[in-house]
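This structure is in structure tokens; I'll ask about it shortly.
What you see is the complex with one protein chain gone and the rest in place.
Here is subunit A:
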Amino acid sequence: MKTTDTATPGVETPGSPGGSGTEVIKTVAPAPRKASKSEGATLNVFSHGVLIIWAIMVVMPLLWAVMTSFKTDKAIFTSPWALPDKLHFENWSRAWTEAHMSDYFLNTILVVGGSLLGTLLFGSMAAYVLARFDFPGNRFIYFLFIGGMSFPIILALVPLFYVMQNMALLNTLHGLILVYIAYSLPFTVFFLTAFFRTLPTSVAEAAFVDGASHTRTFFQVMLPMAKPGLISVGIFNFLGQWNQYLLPTVLNTEPERKVLSQGLVQLAVSQGYKGDWSGLFAGLVMAMLPVLAAYIIFQRQVVAGLTAGAVK
């Protein structure tokens, strides 16, 4: 970035990014100003260059996958980067029905729907109590919850497998839901406790004085007030649970109950069921598109939800 001191008039040709006007450039500007002005120009070109390269590196693999999902198997192998000769939609329909993508989608929706609801309900209940009530053991329980954020899940998975087996929860969707909820609680409680602490106490007290029970105060007054926090933490959990791979891989091996991520991996392992690479790519894109589309529509909330926790 030291090349920038070459602020010769020759560089400042019309249309060059540095020549942003006529006012100061020639002589009157104080030296440091002038140097950094042209620094801005070179740097601007440089930064755009670098930024665009990374943007291409992010988008290319995704576009490549979409393109490949419309090609025949032969075309995938012979010319990976060529455009498809025509759009082979049959890859998609084959993946949807024969490769069981529809089942995987349904399972994922059921599991994520159930566990998201449970996570938000249980998480907010625990967080509310921990944030607003003083009782012996409060701090202990709080740290018990948030301690779970730093432990490697894989360590607990070995005994968990047998706990689930003994309770006949292994390979069931409701078992998976319970586990998802349990492993989502640490972050959810951590986040929502901080959130409930920021809410004003006066409203809840007023409701209580008016004769509402604690439970009623919580559901009718506090929860609606906590909506922004619930949305943030909800998005965080939604993506985490939708994309979960480790837990289902260990706890849910029944073929027809597989969720999306493990189903896709299963397909790939069995050589894209009988060497059907195009169908596999169609499945891959099928799993990718809904989340990407949702992200593009709700990107503000998604970004806020995902980054909210990490900054604290």
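Definition applied: a residue touches a chain if its C-beta (ideal position, glycine included) is under 8 Å from a C-beta of that chain, and two chains touch if they have at least 3 such contacts; residues count from 1.
Assume contacts and distances are computed from a predicted model.
Peer 1: Would you kindly match the missing chain to its UniProt protein name, picking from "Lactate utilization protein B", "Protein translocase subunit SecD", "N-Acetyl-D-glucosamine ABC transport system,permease protein" or "2Fe-2S iron-sulfur cluster-binding protein"?
Peer 2: For the chain not displayed, UniProt's protein name is "N-Acetyl-D-glucosamine ABC transport system,permease protein".
Peer 1: Based on the whole complex, identify which of A:W92, A:Y128 or A:F191 touches the chain you can't see.
Peer 2: Missing-chain contact among the listed residues: A:Y128.
Peer 1: With the missing chain put back, one of A:V233, A:L260 or A:A282 would touch it. Which one?
Peer 2: Considering the complete complex, A:L260 is the one touching the chain left out.
Peer 1: Just name the one of A:G148, A:G234 or A:G279 that touches the chain not displayed here.
Peer 2: Checking the options A:G148, A:G234 or A:G279, the one contacting the hidden chain is A:G148.
Peer 1: Can you say which of A:V59, A:L83, A:I109 or A:V203 touches the chain missing from this structure?
Peer 2: A:V59
Peer 1: Have a look at A:L106, A:A182 or A:L199 and name the one touching the chain we're not showing.
Peer 2: The missing chain is touched by A:A182.
Peer 1: For subunit A, enumerate the residues touching the unshown chain of the complex.
Peer 2: Residue positions of subunit A that touch the missing chain: 1, 4, 17-18, 20-21, 31-33, 35-37, 39-41, 43-44, 46-48, 50-51, 54-55, 57-59, 61-62, 64-65, 68, 76-81, 122-123, 125-126, 128-130, 133, 135, 141, 144-145, 148, 150-163, 178-179, 181-183, 185-186, 189, 205, 208, 213-215, 218, 239, 242-243, 245-246, 249-250, 260-262, 264-265, 268-269, 277, 281, 284, 287-288, 291-292, 294-296, 299, 302-303, 306-307, 310-312.
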